[in-house]
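Of the protein chains in this complex, all but one are displayed in their positions.
Up next is chain A:
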Amino acid sequence: MKIGLFIPCYIDAFYPKTGIATLELLEKLGQEAEYPMDQTCCGQPMANSGCNKDARETEELFVRNFSKYDVIVAPSGSCVHHIRDNFDAIEQTDAVKHIRQNTYELVEFIHDILKVREFPWAEFPHKVGLHNSCGTLRALRTASMSERNEPFFSKPMDLLSAVKGIEFAKPKRPDECCGFGGTYSVTEEAVSSRMGLDKVTDHHNAGAEYIVSADTSCMMHQQGCAERNGVPIKFIHIAEILNGARA
């Protein structure tokens, strides 16, 4: 299986260690993953703003970069949601269809495709609050949602439960959106920041030392809100914990 690694723009620029952990983790799990050097973005910022036509060339570039891989893996639920569900600014050729059907968010790739449940090298002796982004929760469906009458399941929790020493905090509103929402964070900055602060406060009050998530974009926003308001909580991507980060 030839894996193309998609490292979204904000991870590339601001959270490279999340990208490194993703690659190292895939390697530890016996996979060979390649990172096409000319990649930029999946087109989501333009598409989510309604400017789908402006996403065309970015999507074309994405296809040029990734069509040669059997699967594409990204440590970002929101980007994968865009590729899978909304990547339609360009003609839906076989190459495009192939990409849309074979792009996975890291947790679902490990959980559903590799079916790995053990990470013997991983140990994280901290209390964490799990943040499921709305993309993973309600679009990729990697966990059950409180809005529906359905049995509990959580793929990220399944994986994290194998990590030695980890403990889970129970926030009051686990499924509430943190308010990032892409360009929403800027167009409605007041509501967005309020939601972010409420989110980190909920996790902090539940005793979480860390917020862990499969989505760096949510955490970038939450971290900004926590730091500005002096909420003492740290942030870590699930890839880093599964790859063996201790703090």
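By definition in this document, a residue touches a chain if its C-beta (ideal position, glycine included) is under 8 Å from a C-beta of that chain, and two chains touch if they have at least 3 such contacts; residues count from 1.
The rule is short, and it goes like this: contacts and distances are computed from a predicted model.
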item	value
Among "FMN reductase", "Iron-sulfur binding oxidoreductase", "YIEGIA protein" or "Branched-chain amino acid ABC transporter permease", UniProt-listed name of the chain not shown	"Iron-sulfur binding oxidoreductase"
Option touching the unshown chain, where A:I3, A:A143 or A:M195 are the choices	A:M195
Residue ranges of chain A at the interface with the undisplayed chain	7, 9-16, 19-20, 23, 35, 37-41, 43, 45-46, 48-58, 60-61, 86, 134, 137-139, 145-150, 173, 175-177, 179-181, 183-198, 220-221, 223-225, 227-228
